[in-house]
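Heads up, one of the protein chains got dropped from this complex, but the rest are sitting where they should.
The chains carry the letters A, B and C, assigned in the order they are written, with residues numbered from 1 in each.
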């Protein structure tokens, strides 16, 4: 029997459990958001569900003390790993003044925190991608050692900004990881009506960079390719394009109803491959996680979420006068 | 000895001579424009010099009665082949009212003529590329049989519009030929600081279409690949990306001085490979063109250009009141 | 006459124009099987098939650019931008191309393209799903910018836009979609002329010039103020660019007191054109300064409800502004 994958990758048990815990935390926060939305308590949710494995696999390969991430709206898992707390995210869900992303100015899913090196994001897709290149360029000029990871959906890979940014990074060998989280849909549009190529990673060659497509349900597989890309970037050998393939398990957002454009069986089938399920299985198969430990993990996360929900629910909105603040530097 | 290339391609002598004549005409018009510019008679020139072979090779593979071209500012050769006359182009150079492209409203090089199925172009680069896709889409909806060829420089291949248009055409299998005329510079920026890939055609895979790079100094080589792409497009098998590699023999435009950014030897070396020179040699080697015939051709073109210059020079500008016309449909 | 809501007027106009003219087709993100994220194109995919109700890749510059190409060929594309906030990647195609093609080709080519986009706030859409973007497009000769307020105008103006031989930006208020209902003649193929403002209420004390959802805020405010004896004249611009200068000046003269209202931020808003036209043409007929009522000059509408409310226009804000002007 060959060496288990995590050993080959040099990942220890505590790292693996921490990965799993963050995946689970992201999932559970998201589930809570939907409940709150359906209860009329928060106006909007956009989910990470189905992409946690890819997200956590990817950021585990980064240095949270040095590197920058420019995530997109589904990257709840990533920002948790980079230091955002459950409470922070609940404050954001409830649009409270203590939301560190925007003080309740932006919808949930619009992440940003300078302290955690999470660069502020917006709604128009793909605009963060050239920003990542700008960070990397600045780092190169300043002789810094950090790298940047930016992520986006497969639909968003068709925006001009992706192309222009990838080419720029390629020309100047900048330390950027372009991570495309292919979840097979852009709202209602399936990949085959969105993408003219087989794999998003087929585009890498056009930017003179390596391209990889990897199972987005397998955090270890994602970790492996991102790790390689990160090393490459840190060495000064330039950018990489990585595509993680998984599935969007929820509707596009709380405003969407996906029954008009995809069958339930398809969704059910994808649920079988859900990284949360399969990674738990992997950990158990390798005696890294017991049923009891798993249950405890569930419970402790749930408790934290409950607490954060209560706190956030009773927290205050920003004062109305603050509407006028921070248009320009004071 | 193997069959001469033109025979293998099924091109007859009169076709070859007509190709050569159009190349030569384009070159000579361009040269005249520079003289007129340096004499202070026309404010601006932007040249085809060095790209005539690619242009004529490409359009020879099209059907001028059916297909559409969406050329860029250097494509003097293409528009001649599609029916624009020397006089038309001189009227444009002098910004006269009889300029069929724009009535003197646009700079020379901004081609357009509905009659000739040359779609109006502008200065911001690459904007014509999605238009070509729009024509092709309309043709598909209307069950028409035409194809569209659009061209642009290698610098322009880095604009978002190229990417978005190529992907759109790829998804919907539209009959478009994307022709990149790589002349190794975008104003002062050489290809290696412009393009992150080896060849522009490396991008084809990312749009699920075939990509070819071909010697842009060889009109027969270009004809061959464009012919194949045209057949493919007409069959409904979708778009192609073709890159012709040659060299920009002049400064970027009459406003540019290229001595600050490239050496004279480099330009001299490229002149040796000039398609006008090498194609004449090819024709002579295959006894398709005699020295006398060549001289006659030069003379007759020169005369036509002289005549057109005089006519255009003495032609009128549009009336000042026309400044206000054609903002909206009357 | 039947009463329908604002968004149904959009759908009806599209359906009838597609029926009437084979050259009309719809393209955009999620306009097909999904029927649009607001369901404005609902049923069209089933009726006209996927070639005429085309789901495009997620790329707005291509949506506009491909639309322009198809329009130049001779089709009448109706492109949807999913939110007005996402029209910005397409600005180059709209401003450099669509707007200038007729002029630059000396009338050889034209672009009969309509671009629809939902705009406006008050729906917890935050910064990027609430914007009014008309000011950016209302200084571009060659373009027309239309913002209807009622189902009747929506239907008539959208049909006019589709039949127009020039590019039209057609902004629909997303909060109005299901909130605003109104009468539309049944089975009557009417259009409403682009370029003409419309008096939505006659009055003698204060003139309100506005457009879009704000017309309704003004109408509600006027109704209330009537009880206080204040009589409000309301002009609905309908076409924002080019603006109906005559209509604006007439409306200003009517009362001599002018309140300009927009949901957009104040500085640089499209109201300024009305202010300038009035200041040029009938300055001495005015009995009070020209007032502008608009959103504060902050980048966009925040998400948190109290902040959103502070930013968003409403009936009360319009009411106090009219009252103040009446008492000037």
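Criterion: a residue touches a chain if its C-beta (ideal position, glycine included) is under 8 Å from a C-beta of that chain, and two chains touch if they have at least 3 such contacts.
This structure is a prediction, so every number in the text was calculated from the model and none was measured.
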Worksheet item: Who touches the missing chain here, A:43, A:57, A:77 or A:103?
Response: A:103
Worksheet, complete the sentence: Contact with the hidden chain, among A:5, A:41 or A:140, goes to A:140
Worksheet item: Which is it among C:82, C:130 or C:265 that touches the chain not included here?
Response: C:265
Fill in: Residue of C:136, C:192 or C:219 in touch with the missing chain, whole complex considered
C:136
Worksheet item: Where does subunit A touch the missing chain, residue by residue?
Response: 100-103, 105-106, 110, 112-114, 119-120, 122, 124, 127, 129-142, 160-161, 164-165, 167-168, 171, 325-329
Worksheet item: Can you list where subunit B touches the absent chain?
Response: 43-44, 95-97, 102-107, 110, 122-125, 155-156, 158-161, 186-189, 193-195, 255-256, 260-261, 317-320, 322-324, 327
Response to the item:
Contacts from subunit C to the absent chain lie at residues 61, 85, 88-89, 91-92, 95-96, 99-100, 103-104, 127-128, 135-136, 138-142, 241-243, 264-265, 267-273, 275-276, 278-281, 283-284, 286, 289-292, 297-300
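Following the convention adopted for this analysis, only the chains that are shown with their structure count from here on.
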Practice prompt. Go ahead and note the Å separation of the Cα centroids belonging to subunit A and subunit C.
Written response: 37
Worksheet item: Between subunit A and subunit B, what's the gap in Å when you average each chain's C-alpha atoms?
Response: 45
Worksheet item: Using mean CA coordinates as chain centres, what's the subunit B-subunit C distance in Å?
Response: 41
Fill in: subunit A: positions in contact with at least two other chains
158-161, 193-195
Worksheet entry | Touching two or more other chains - residues of subunit C | 57, 59, 61-62, 89
